[in-house]
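I'd like to ask you about the structure that follows.
Shown here: the complex without one of its protein chains, the others still in place.
The letters A, B and C name the chains in turn, as written, and every chain counts its residues from 1.
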């Protein structure tokens, strides 16, 4: 339905299937003259890659990004970039579309595409599609860095294990290192252990578990966004809900704001060394749909992956019989650790679009 | 910025200011031949109108919608509808843009529009702008009714007072009546009382309070939406975050899904009288971005209104002095009761766009 | 069908009907801080107004533009502008939709809108709709003037009477004055007389006549546009064909280029006082979809108005009988003189969109 593009000025178009030849992405609207850094892209893909640790899906994919267009003499040209990842390790034998997996896409895919969709490995619905988002996100992040803007996400909770501490990405390198060392991508080493144990425990039981991701954006300039339909929240939420398994998003205090009084929630303005700030940031860096200059902060809820090996009741849609179903194959017991870089990517893609539209990043980089 | 339109096939364009001549809306993409029912629009506007009860802003606005175009012989023509509401009761004397109101739009408006914005009554940022959304929503709902689709929202919580019961809108008329009788637009009469007391109590203290709204859509057909960028959640969230004061959205079990195991969260499929269903609806009627045919359900978090009469610390951005500020004027202590119809409106607008794009509602109604 | 908007960054939305309450336009994306000059708009509307001379339709419309939103303290605010013109002089008694007027919209309107369209005075199909374009065009021109860009159109031909001379708008004021004095809006006084006689002659015979308009843009910066889908020609042609009665457009040498050899058509580059130029401008200021810095030039073909008083053969679509039809009412024998300002308007609207998108005009004017 021409639904595979997002963005106005920095527009990405996704293509490819989980068990098809490739996963791919077109990135249109990149300024000309940007150093093309495949290593940087590859480094981001590593964070999303399956089989990166004991607690991720064992499907072995190296996820090597190959550029097909848009680069000349090592730099972007202003033309659209196309990058593909060739699929390597897939076994399509176990998929059919008539035994409906609970909370899985079999039925909706049938209704939407009339039985013609490539259902192998969930096809276009696969989390694997987000590898393309990560490629585009790596480029978007590189553009944001031109204005010294950083995006950082981490695992805030897995199941009921929460890390409620506030972190600041002013010391970004430390946080990156700590997160790197945590297989669940948490920032508190003790909680990380507990979360890891939790994931291993559900994995052992062939079950899965959900969690939440916190995303923070530093140094985003004030005055970007707009009231109503082009608010930062409208566009960020649209981008974030494009990631499979996301069930909720909240900005600043989010759902907790609903419990508060105005006198508690309001963020007072002060001058701190000539710089206008708020004394706290319950607004999450956005008021009236527009950035305040304080860090943009939001939380994302991720559901437990529906692919579990436990026996579940369901139906065969062809025979209309009740069936019992166990989902085989290579699956993640908890998608949160691999999703953090995808959240960062979609955030970067959405925010760079605003900055390009507002002329805050030029269309030729010299 | 060309940011004042939303929708592809059913597109609304908002204009007007809180203290300007009018608030207005253009609705483009309405099928030809629809009975134009101004009463129905007016009835919806009543639910959003200020001064409708003791606990809403006393600004007295009759909010009479006047059609300027798009209607002929009492029916829509296929041409764009323009409707305006003339502003009546406003006092612009109290507004300036240099004494920053905490968590209010003064500063971001200055940054975005360079001091040229109409700041009276918050101008384009005012909740009053949503009167136009309600007009368009009334028309979108009328189109959805052609396919027997209903949308119903209610106050799920105010502050910490929650109504966690599940309601079904199969008996929609009862619910409408009960909600009508509740000044806070809740469905449980006892909780409604408590919520009302809470609002009155913060009002007395010149403070404000947040809350949550639950929205339910019945009879929405399965197979609508899409994976990734055109998912139902992506588009609904974009529409809902266009409403001022919204800080979060969650679909189905939402943030609670993050606490759950797959074996708990997954919704088993069954045949119930030949009809395919799920035994529960933790997915909130959406899987893989596409409707399942079960009710679509989501919650919306509303922050406490920032306009409070309590003294707050802030700054004068011109003199750079610290100031103490009390916000005078006519304000709502809790915007939740007036926002429920706006949530319904933006939901209807978003969903009717999908149905028109998919050809599920024809472009000529005979 | 949500078809009534054009533009990405500077977007106009048209509404209203020929014999409805109003003709209106929304202009979204105007930078904040622009002086709002209603006189300038009104002056442009005068050039389009009916009853401005003996050879235009006698329908008497003052065409007074009334702003409803988007202005504060005499300046634009960054919010959408809405302007309306109230319709005054119309007589709807003569219109029906069953006696098909040859080369008129009756049949296509029936097919498109199923009989629900407001057919009075051709409703949305009326040339009167372009009054809104002229309003938006006046504002777009004002923005272009910030970069010293001028747009000028004139009548190049009526029927077979052609003015093939090349004019330069470096002496724009002279041209404006000469055009002002010509009721057919031609630049050569002798040819103007002949054209006027031609129009009067067809008018006397209750017939009509076509013509061509030449449009020139001076000082448009080089490097704007793009290859393929976002070429200047693609967007300008889309804008120009939005004007009723346009049947062709050609850039630079246009159709004559098809007769030429490359050695004749190619424009050699030279330095003229340090400035890069071409020795001639057969390319019409556009190569590869992008501006060269030379004047942008194109011709527009206008068909004879289909509303003629001469008896024509046609059918009654209800009874399926052959009929003879004479079109009564107030019509223009030649729409070319009134269309020149509409061509300028759509050109300005299209070009300002490019400049805003490329950051060549800032979003706040100080």
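Convention: contacts are C-beta pairs under 8 Å (C-beta built on N, C-alpha and C of every residue); 3 or more make two chains touch, one makes a residue touch a chain.
Just so we're clear, the structure is a prediction, and the values are computed from it rather than from any experiment.
Chemist: Considering the whole complex, which of C:73, C:93, C:263 or C:366 touches the chain not shown?
Modeler: C:263
Chemist: Which of these touches the unseen chain: C:46, C:86, C:172 or C:233?
Modeler: Final answer for the missing-chain contact: C:233.
Chemist: Under the stated touch rule, tell me which residues of chain A contact the chain that is not displayed.
Modeler: 1-5, 7-11, 13-17, 20-22, 24, 26, 28-29, 32-33, 68-70, 72-73, 75-82, 84, 112-118, 120, 123-124, 363-364, 366
Chemist: In the whole complex, what residues of chain B lie against the chain that is missing from view?
Modeler: 8-9, 357-359, 362-363
Chemist: If the hidden chain were put back, which residues of chain C would touch it?
Modeler: These residues of chain C touch the chain that is not shown: 1, 3-6, 14, 100, 102-105, 107-112, 124-125, 129, 157, 159-160, 202, 207-212, 222-231, 233-235, 237-239, 241-242, 244, 246-255, 257-271, 276, 278-279, 282-284, 287-293, 299, 301-308, 310, 312-315, 317, 320, 322, 357-358.
Criterion: only the chains that are shown with their structure count from here on.
Chemist: Name the chain with the Cα centroid closest to the overall protein Cα centroid.
Modeler: B
Chemist: Measuring centre to centre with CA averages, how many angstrom lie between chain B and chain C?
Modeler: Once rounded, the distance between the two centres reads 39 Å.
Chemist: So how far apart, in whole Å, are chain A and chain C when each is placed at the average of its C-alpha atoms?
Modeler: Each chain reduced to its C-alpha mean, chain A and chain C end up 46 Å apart.
Chemist: Return the distance between the CA-based centres of chain A and chain B, expressed in whole Å.
Modeler: Going by mean C-alpha positions, chain A sits 27 Å from chain B.
Chemist: Please list all residues of chain A that touch 2 or more other chains.
Modeler: In chain A, the residues touching two or more other chains are 357.
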